[in-house]
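I have placed the structure first, in the form of structure tokens, so that the comments after it can refer back to it.
The complex appears here without one of its protein chains, the remainder shown in place.
Order as written gives the chain letters A and B; numbering starts at 1 within each chain.
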Amino acid sequence: MRSLGILDRRGLIFIVLVLAAGVLIPLANLLAPAGSPFHVSDYLVPLLGKYLCYALLAVAVDLVWGYCGVLSLGHGAFFALGGYAMGMYLMRQIGPRGVYGNPVLPDFMVFLNYKELPWFWLGFDHFAFAALMVLVVPGLLAFAFGWFAFRSRVTGVYLSIITQAMTFALMLAFFRNDMGFGGNNGLTDFKDILGFSITAGTTRGALFFASAVALAAGYLLCRALVTSKYGKVLVAVRDAESRTRFLGYKVANYKLLAWTVSAMLAGVAGALYVPQVGIINPGEFAPANSIEMVIWVAVGGRGTLVGAALGALVVNAGKTWFTGALPEAWLFALGALFVVVTLFMPRGIIGLWGDLTSRLRKPAGPVPAPKPAE
Amino acid sequence: MEPVTQSLLYLDDISVVFDGFRALNKLSLTIEEAEMRAIIGPNGAGKTTMMDVITGKTRPTAGEALFAGIYDLTTLDEADIAQLGIGRKFQTPTVFDMHTVEDNLLLAVKADRRAFANIYWRRRAHERARIDELLERIRLKDQRFRKASELSHGQKQWLEIGMLLAQEPRLLLVDEPAAGMTDQETADTAELLRDIAKTRAVVVVEHDMQFVRDLDVKVTVLHEGSVLAEGSLDQVSANERVIEVYLGR
Partner (left out) sequence: MRLFRRLLSAALLLAAALLIAWAAPASVRAQTAGGDLAPALAKIAADSYSDTEAALVLLSASTNPQAGVIVAALSDGRLLVDPATKAVYVRAKAGDALADAATGAAVSVAPAGLKPVRLNNRVRRAAEAAAGALSLLAPDPAKRLEAAGAVFKSRDAAALPTLDAALAKETVPQVRDALQQAKAAILVTSSSASEADRLAAVNLVVARGDQEALALLANLPADAPASLKAAAANGIAKINRSLAIWSVAQNVWYGLSLGSVLLLAAIGLAITFGVMGVINMAHGEMVMLGAYTTYVVQDAIRTDAPWLFGWSLAIALPLAFLFTGVVGIVIERTVIRFLYGRPLETLLATWGISLMLQQAVRSVFGPTNKEVGAPSWMSGAFQVGQLSITYNRLWIIVFALLVFFALLVVLKRTSLGLYVRAVTQNRRMAAAMGIRTGRIDALTFGLGSGIAGIAGVALSQIDNVSPNLGQGYIIDSFMVVVFGGVGNLWGTLVGALTLGVANKLLEPFAGAVLGKIALLVFIILFIQKRPRGLFALKGRSVEA
């Protein structure tokens, strides 16, 4: 199937579904009466909103892993940094309503005897500044990290291991009280966002809608990148990095661009996640979280973008169900998922679906498996 | 900058040492514009390492490597060198398996190589025409939309040569183009390379003596990292030291 423009049929369906959900689910929550079969509960809206953030995060991971062959085990760090930037804004919005009633300092700073706001908290009382930092902080970290790593041609598992070390180091740092980010309690007890109460149904609906729009926009951005000639070069880098170099492409720059964009998307996902779950703490930096993100992508189908988003939804819905119904079994299920997907479903749900439909149309004709990237 | 030499490629006293092992030992070689040269030599003679030095993959331990008299190849990376106009074909065909034949050529066609420029890239008529012309030349017109992974070994070799041509290099480095080809394909390949050499310099590394004979060009024999002999194939075949190296002592 050759496509015109950046959207193929699958992408179009995806965008329509996401945007429709973005409008309909908040409406079903606010307008449909509680007994109605169309009603979506207050509990479900932020939960689904959280899934949308994860889906955006998965799309970001897929951009670098699926198209560029860079397996990041540290995307949780970019997600968390975006979340912290938003959390800092929300903390400043609390103002004098905190337990200690200090108009400037958040509660944890009063508790830790801070006399004044640390310099890196300045400006976060403005939403626009915080929103900018949601992009700039993860973007800058990714750029600096990638600049060194890609130029020195650190690839494959070595790169994966140092991305893991990066998020691990950040986790240790954010657990420290004197970092000024609330230590292991993180940032919480948010009151309102842009003047609207964070617990109000309409705010929740708006945040859900914003997440849906962000997911659609993030998908379109990635899709635009991967369907351009830039994207073709990216895939070439994934499959034969040194050959691409001998064609005259500066591989490091290509990777760096995708890597930085991906980190910024992860930051946006984190920023939308925080007001919906109401807390951000250093646990988000845990290396295990970052590895879990990779499996979302693998489950849905690596290198398809839509599959990544789908995988995030499926795995997290499964997680919610398991931790409610069979908490003991969740890690078994997740662990088995890692094994089964890598062994038997290298192209994920999307690939499985593709195999099924093409087999129905024409019985013969094997589909070549994607070449594993180093 | 004043050119140091009129030669297109100028290697002088190049040595490459890996952990005490001398892969190249004071190798000197010059290639002129639009010259075709065949490089032969037993395994471990340093043929591939020489290509690595020219294309920036390996940094020489000592020596000088100049392109077009002014560019110091020992300070540039692979991408810079490729953009200067040095193309390389590997021993085993390396094409982009997941891309179509057309996209493989598109990635190779001489154009802006910067990342940002390629985001805004739109297909242009002259690029399409150039790709059509190349497909014709490497006889893959009917395979245009097939994935490169589905091609036969010989077709992949030709696709890679096509990609090389698409770069419009001034110097082509071709490593064992005839490996794994049928006799007919081998003859066709020799023909194609001779044709290319009318306008560009071509350096061919080859084991197949019949193929080298078909090319009918000046031959350089490498042995233990340096040049053993140079001349026509008949001349070097008669050289005592070459015989000694090839037949064992």
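Here is the rule we go by: a contact is a pair of C-beta atoms (placed from the backbone, for glycine too) under 8 Å apart; a residue touches a chain by one contact, two chains touch by 3 or more.
The model shown is predicted, which means the values in this text are computed figures rather than measured ones.
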(request) Tell me which residue among A:Ala165, A:Leu194 or A:Leu356 touches the hidden chain in the full complex. (result) A:Ala165
(message) Using the touch definition from the top, which of A:Phe111, A:Phe129, A:Phe143 or A:Phe175 touches the missing chain?
(response) A:Phe175
(request) Decide which residue listed in A:Phe148, A:Phe196 or A:Trp321 touches the omitted chain of the complex. (result) A:Phe148
(message) Contact with the hidden chain only, please: which subunit A residues?
(response) 71, 145, 148-149, 151-154, 156-158, 160-162, 164-166, 168-169, 172-173, 175-176, 287-288, 291, 294-295, 298, 328, 330-332, 334-339, 341-343, 346, 372-374
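The rule is short, and it goes like this: only the chains that are shown with their structure count from here on.
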(message) For subunit A versus subunit B, what separation do you get between their C-alpha means, in angstrom?
(response) 44
(request) Name, in rising order, each residue of subunit A that touches subunit B in their complex. (result) 2, 224-225, 228-230, 232-233, 235-236, 239-240, 242-251, 253-254, 257, 368, 370-371
(request) Mind listing the subunit B positions that touch subunit A in their complex? (result) 55, 57, 77-79, 82-83, 87-88, 90, 94-99, 103, 106-108, 113-116, 118-121, 145, 147, 149-150, 163, 167
